[in-house]
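Missing here is one protein chain; the remaining ones are kept as they sit in the complex.
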Amino acid sequence: MSKLERMSPLGRGISATAYSSEFVSLRQQTFFGVAKVIVRKSDLLGSPELEALLGVRAPQMANTVVQGSGVEIAWAAPNQWLLLGDEAEVARICAAAQTAFRDETALVLQLTHAYAVFQIEKTGARDVLASLCPLDLHPRAFAPGRCAQSLLGDAGVFIQQCNEAPSFRLMVDQTYAGYAWRLLSEACKSLSSS
Amino acid sequence: MSGFRLEKGGRIDRSRPLSFTFEGVSYEGYAGDTLGSALMANGVSMLGRSFKYHRPRGLLAAGLDEPNAIMQLEDGAQARPNVKATGVELYDGLRAAPVNAWPSLSFDLLSVNSMFARFIPAAFYYKTFMWPHWSLFEPAIRRAAGLGVSPEASDEDIYDKRYAACDVLVVGGGPAGLQAAQAASRSGARVMLVDHDAQWGGSLMASNRHVGQDPADDWIGRVVEELRAAPETQLLNRTLAFGFYDHGLVGLCERLTDHLPLAERSGPRLRFWKVRAKSVILATGAIERPLVFPNNDRPGVMLAGAGATYAARYAAAPGRRAVFAVNNDSGYESAAVLRRLGVDIAAIADARPGLSAKGAQMAASGINVFTASTITNVRGGKKVRAAELHKLDDDGQAVKGSAALVECDTVLTSGGWSPVVHLYSQAGGKLRFDEQIQAFVPRECGQHVLCVGAAGGEFSLTQGLADAARAGAAAARDCGFDAADIEPATVDGEAFGNIRPIWQVDVSGLAGERGKAWLDFQNDVTSDDVALAIRENFKSVEHVKRYTTLGMASDQGKTSNVNGIGVMEGALGKPMAQVGTTTFRPPYDPIEIGAFAGRRVGENIAPLRPLAAEDAHEMLGARFEDYGGWRRPAFYAQDGEDEHAAVRREALAVRDGVGLFEASPLGKIEVAGADAREFLNRFYVNNMATLKPQRCRYGVMLDENGVVLDDGVLACLGPNRYLAGTTSGHAALIADNMDEWLQCEWPDLDVVVQEVTTNWAVMNVNGPRARDLLRKFDCSIDLAAEAFPHMHVREGEIEGVACRIQRVSFSGELSYEVAVPWGFGASFWAALMDAGREFGVSPFGVETLMALRVEKGFLHVGADTDGMTLPQDIGFGGVISRKAADFIGRRSTMRPDSLRDDRRQFVGLECLDGSAKPLTVGAHVLLPESAPPALTQGWVTSSVYSAALGKPVALGMVANGRERIGEEVKIWDRGVSRRARISAPGAYDPEGKRLHV
Amino acid sequence: MFLQEPKDLTRHYSAASLLREGFNKQKGWAPAWRDAAPKAEYDAVIIGGGGHGLATAYYLAKEFGMTRIAVLEKGWIGGGNTGRNTTVIRSNYFFPESAAFYDFSLKLYEGLTRDLNYNIMFSQRGMWNIAHDRHGVEMLHRAVNAMLLNGVDAELHDGAEVKRRIPILSDAPRYPVMAGLLQKRGGTARHDAIAWGYARAADMRGVDIVQNCEVTGFDIVDGAVTGVRTTRGDIKTGKVALAVAGNTSVLAELAGFRLPIISYALQACVSEPVKPVLDTVLLSISHGVYISQSDKGELVIGSAIDLYPSYAQRGNLPVMEHTAAGVVDLFPRFSRMRFLRQWAGIVDVMHDSTPVVGLSPVKGLYLNCGWGTGGFKAIPGAGFCYAHTIAKNEPHPLTAPFSLKRFETGALIDEAAGAGIAH
Partner (left out) sequence: MLQISCPYCGARAEIEFRCGGQAHLERPGPHDQVSDRQWAEYLFYRDNPKGVSLERWVHRFGCRQWFNVARSTLTHEILAVYGMGEQPPQLEGTKR
């Protein structure tokens, strides 16, 4: 019997998983590690264990991301963070955190499979996002190091600005991957045609 | 009107001729024309028929205030009903037709209505058509009503949307708007400037003015250039601000392709903007009011400013010889424009007693200016032939015997100007009546919005520009920018006299019938109608509106509302300020329904979520359906099977061998913490306090009103760690509820919660051979009956992948629910199908699952229950009474009505007529003797043909059903009755022997 | 004294009177109702000059002989929800209590034009409630049978038949039309005519209709009402009847009690008028949209409520965007039609979307409220039953189940749960 194989969220129905034009490029980022850390008590977040694991103190400022050792840590809610990065690295940290928090009220969950991840970049990226998402992503209001949860069409989304180019990372529930892809790629096309 | 094209001038591009058709006849216009100006240039004077009397109508205005020239554009998927000719940019190949005229504009049969006009006053329909019955008249009335025709083909266009945020939004790109935007923009603030026009400059485009030293055009060009170059400033032309909503949100509609020839259109047609502005400046200008006098609706009678606009901007003159009738100075400016462009000014009748400075200038230049005079009638039917002018006495009544008949082919009137305060008012802004300009002007508003220029009631351009410059800078400062005041442009030669309000030319002293005087041209509302409404006690401005339909047409009374209020002032003897306005509502000008829908069309309306192994299901012949937003196989059809045959086959496969079902959408919520047990015990009806690690328990959840909300299996994964299962459609709802209770009601509980539904794909292996099949996999979990009994949960690995297995069953057979990380779902399904081949594994769909659970008498929340079902109705009375602790909804289960013993209860229903046909879900349960009308005893909630039992089985909710088991009832479906017996739910394997294997 | 008999020739409406006035330059029409000034005392005072208040006054005078009564309206009659609703009239209710009441109301509507001598343009063009999935179809089955057992006309048709009868429905909607429940007697009526027709008929029976008269307080002695305070003076009366829809909580607070009501803004809109294209009323619960075409030609589109309490009588964008999507999915050709006007009304929503017509905690103070998004169709029926309640000081049997008590006993009449329609 063969080993089980992995499939990415855009595995079916969508013929292309990348779109590129002069103004904007869009692609799916597959096999990207995502985990969530939820602790009940806020002092846990400052715990040396957590900091040691992450290589950095988890961000306390709402809607910000910090670079840890190997993973990025994004604020998701009070006492909740997303760990983002290489799948294996995320898995390793998760396992360690689970052990560290064994006796605490905490959830450390790998959610790699729950998300579809897209990367959208170039000068038109903001316009494409603005056609689907109510966030103000103007450079004065949003910048690299910032993240937010909001809506993309009618689906929830996590948005992170990765650099000035600009490049944005989008994460939606993977069952909305097709929907998000459709909306995003159509918006990309409309951008080039008008 | 005998309009014509001027030899030179205008903002049209004579090097780009465009051809178009109107009512099938071809014409030529130029780039830069509107359909309205092109028709005028071609001398087409009659553009439409009025709504009620079918009177011939021509252009009144040059903008979105136009009430008459309503067109049907194009056809098929491109059709556009009811567009205003004045708002359509001409493009090559445009095809337009008039609306509401049959068989043709010039010969319209329903124009007989106009002969009966005296018998069909305002609101006549409330007084007649009662005998014998309204339904006999309604069809004819309906056919006569309506303007254009709804498109017949589906819309193929794309409608884009855009959110935007800015510091200062300036609406209106006339002089005031440009000036305000410039002032704000220089501060570096994020500025948006929008205008629905294709070109910038607003009324300046049609004026003789200089701004500062420069011709207006140069000034406009310079400012626009500066704004374009400003990095944080965005200019949107062809963009209408249609609505002002809460908290600074303004809706815009940008027309991207409507101005292009059909063949050149691509990409989205419209873009619907939702702009959140910290501060809004409305520089929307003012709308000129027509004078109200007999036959003022004749083609060729126009607004003075519109006449000037056509000539100056479009090089289309409204006629060769014009008579002006005015009551304020602006008409002189319009007259000057027309005169400069070669139109003969036959006379100007000015209602004001003395000559104003402007009037004197005019008179001095040789134009016939009649003071204290006005127009009292128009001669000519489909065209203007002459104007009748009369002197006015001090009370504003036309003086008998003072008549002058002046030949002309166009009449241009100005009854004053009304600031465009629509958006301001939508924002919650209050208005006041300004005596000086005889118009409603902005007073105060709770939102950050300011009107400048004519929109603010400031008709002096010099002053308007100064105000605008100040407002622009101040708005930027409010947003935290260091905005310097800029030196506003100034304008010479402005002189403003007063205005003499004559809301309706009083011809009562003159001899002879003169005909009606129109207020609302499109809806055919005359001043007599308003008077009648008031006589009948419809005195509130809102009553007058509704009784006469004044202002309810597709122009929303832009040219008529204020005149109407003026007429009411006269009739009520109450000042206009007290009469007040009707409510301004969005949209400012009609907006396509498709633009509101945007991309929420087709499959994007409510995205269907796919299963992990969707491809495989498809290949296996799945018939997909929408189950609560998930795209799931209802069943798999083999070799042309129908649903019944497929479900029967699949069900038997599960009962006799093994079936495979993808259950990935099942809700999964992780709950952890020292108080998790306590929390869950409060959440479920069932006692969850005793649930041990590695065990599962079925549970029911209520809302606070006691209604069964959801059910599912709660699994205890370890000390202080649980996995709560929910029904597929309810996962998010239950997770939300948990959050709400924890954060709002029980913040002291030491618990954390996270929904993980879509992280795990779930494959349900179901049937007596389920264990045999799973044993073919390399799995770290011991599947033996003793090691892993029913209602237990295990975590481990399968084929090297993390898995979670629960032994739970909706079929009553041996069953494993195996969860693997979603991305492995498809591969796992394939492997299961592969491994199952030797056991004859059959995939099965949701409908088969339903059949299996109905055979077993298992409840399906939402199908068997509804928004009234309490736990005791579905047999949880005992569970409740054995539980001491409170739980959500518990108190509601103790109310008197909850304790009634004739409540509908969950039971089985056994068919007694020997037919194989299942009962109809939704059929009602009646006493055997009763016939309708009858009191229902309940209804069938689930019903299938049971292949295993060889007969139909059904479930239902029946009044006091549990006590009535064994009783015969009648199952009634739209007149057809069948015999049935109330039974205990669960006809198949009632002892549950097959489960514990 | 005002005319007691509606048949008086100077006030009777007919083709003949139109002809007469045509020759008379329309000078002979009497006021549709008098502009009454409030008197110091009345036998009963009705607060709220919407359809409910005016109908109540009419039936009080006509059926129960009470004529020393006044309707107090803070603005202009018919300016509340009666004048801003989408005018759908039907009796396709699930529970026997609701069906009996609403069908009674529908029957009154059927004779109302003649009864009031005012053409209310009741157009029984049929009302469709369509289902888009299996569960929806099952619910329609349940509902059609409930209606028939309740003695109300109803037909159930499959998707193909619905499409055959309404050919302009989409060929390939996101939400397939799988079945439709038709009540042929359902339809629409002219909203304003209901208010004006009742006002005129009540006035002819001597009722004082007082506009621009806001009730600002109550005189309550020993738990019984003795009068109301208004912006136009105090009025003595032993019977006060609330009929103020979305404002009920505000008046209840003035009288010292709370109610199980939340006020929301319910939105509606009309398109520009076009020639006849839709000759029935169609409701899709899944889309949260209902649509009909008025006699004047506009598409009249009912939308949803903004889901937070509001008295602003102003609509919001997100709901309209959803509504438009529903309209386009059902009727792709309407995508190019244009919204002409969007507005909202403040509706008084009770948990079970069933009203209260009956007694309040204060003696002599009566309640008619909780109609939420669906009380237009109830106007004649509720007017009649409410008049009975006021005259006899006890609920009419048809509205007796619609009492406040049910919130304590739990005997809710939850139409949303029963028929899937929350009004």
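Order as written gives the chain letters A, B and C; numbering starts at 1 within each chain.
Heads up, the rule we're going with is that a contact is a pair of C-beta atoms (placed from the backbone, for glycine too) under 8 Å apart; a residue touches a chain by one contact, two chains touch by 3 or more.
Just so you know, these numbers come straight off a predicted model, no measurement behind them.
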Give me the visible chains that the unshown chain touches, in label order.
A, B, C
Can you say which of B:886, B:901 or B:968 touches the chain missing from this structure?
B:886
Touching the left-out chain: which of C:37, C:160 or C:250?
C:250
Omitted-chain contact residue, chosen from B:20, B:53, B:200 or B:245
B:245
Residue, one of B:896, B:933, B:966 or B:992, that touches the chain absent here:
B:896
Name, in rising order, the residues on chain C that touch the hidden chain in the full complex.
247, 249-250, 253, 258-263, 307-312, 316-318, 350-351, 407-410
Extract the touching residues of chain B with respect to the undisplayed chain.
163, 245-249, 274, 276, 428, 446, 704-705, 736, 739-740, 743-745, 747, 886, 890-892, 894-896
If the hidden chain were put back, which residues of chain A would touch it?
62-63, 76-78, 80, 134-135, 148-151, 156
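One rule holds for everything that comes next: only the chains that are shown with their structure count from here on.
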How many Å are there between the centre of chain B and the centre of chain C, using C-alpha atoms for each centre?
23
Averaging over Cα atoms per chain, report the distance between chain A and chain C in Å.
50
Computed distance of Cα centres, chain B from chain A, in Å
32
Under the stated contact criterion, what part of chain A meets chain B in this complex?
1-9, 11-13, 36, 38-40, 105-107, 109-114, 127, 130-136, 138, 140-141, 153-155, 173-176, 178-179, 182-183, 186-187, 189-190, 193-194
Contact set on chain B toward chain A in their complex:
158, 160-165, 190, 256-257, 266-268, 271, 274, 276, 599-600, 603-604, 606-607, 609-610, 612, 614-615, 670, 672-675, 720, 750-754, 756-760, 776-778, 798-801, 820-828, 831, 834-835
Where on chain C is chain B touching in the complex?
13-15, 17-19, 21-23, 25-27, 29-35, 75-76, 78-79, 83, 96, 113-114, 117-119, 121-124, 133-135, 138-146, 148-151, 156, 170-171, 174-175, 190, 192-193, 196-197, 211, 271-277, 293, 295-297, 314-317, 320-329, 332-343, 351, 406, 408-412, 414, 416-418
